[in-house]
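Excluded from the complex is one protein chain; the other protein chains are retained at their positions.
After this line comes chain A, so read on.
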Amino acid sequence: LLQAKYKERGTVLAEDQLAQMSKQLDMFKTNLEEFASKHKQEIRKNPEFRVQFQDMCATIGVDPLASGKGFWSEMLGVGDFYYELGVQIIEVCLALKHRNGGLITLEELHQQVLKGRGKFAQDVSQDDLLRAIKKLKVLGNGFGIIPVGGTYLIQSVPAELNMDHTVILQLAEKKGYVTVSEIRSSLKWETERAKQVLEHLLKEGMAWLDTQAAGEPQYWLPALFTELYSQEITPEEAKEAIP
């Protein structure tokens, strides 16, 4: 009987807390509404402020982008901003995939997305892109972020890229290409290992082989060709992008 009484007590406690949470949730919603009425524009217009906002949320353990049905999304409109950006990122990556094998620098992605958004759209920062991409991963599409040099390569295909591949991408970042000799001298790898990794990149279409280079063959990464940055997305490519 005593045990039953304790159990019952336990149920009541949880019910109490849930009721308390419900009340606090309502109060929080009101606070957020007030905040939104004063500062919603700040979030929309100011990429710096968005960073502050996101960082603070992360610190306390809240993900404002988890659901479009969350308070943050509904009242501050942060959700729509990032989810739409996600769509634009997917489209640019699909359109350019045949050129670069599914690897693109954050800079190029940024430029292409800005172009697509047009003159009157809100400003979008590279930090915004990274956050949108992190959310896209859950769709099982192979989206990934690879640090190279001082920036990032964005992967948008489900190709397996392990640490060996990543290290070679980082090595190639300076000149846009890499050779087996460079890999041997910088990374101290055996020729066999270097070739295996480079072949994988070739197969995935992320690297192109230039056998006519003076000296030894050069492995170029189209994602890193700066000359391609300003090239527009052609109508054929755009068709690829939209389902």
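Basically, a residue touches a chain if its C-beta (ideal position, glycine included) is under 8 Å from a C-beta of that chain, and two chains touch if they have at least 3 such contacts; residues count from 1.
One rule holds for everything that comes next: contacts and distances are computed from a predicted model.
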Report the protein name recorded by UniProt for the chain absent from the figure; options are "Vacuolar protein-sorting-associated protein 36", "Transmembrane channel-like protein", "Cullin-domain-containing protein" or "EKC/KEOPS complex subunit CGI121". "Vacuolar protein-sorting-associated protein 36"
Per the touch definition above, residue among A:91, A:108, A:128 or A:173 touching the missing chain: A:91
Have a look at A:118, A:140, A:215 or A:235 and name the one touching the chain we're not showing. A:140
On chain A, the omitted chain is touched by residues 7, 10-11, 13-15, 17-18, 20-22, 24-25, 27-29, 31-32, 35, 38-39, 42, 49, 52-53, 55-57, 59-74, 79-80, 83-84, 86-87, 90-91, 97, 135-142, 157-158, 199, 202-203, 205, 209, 242-243
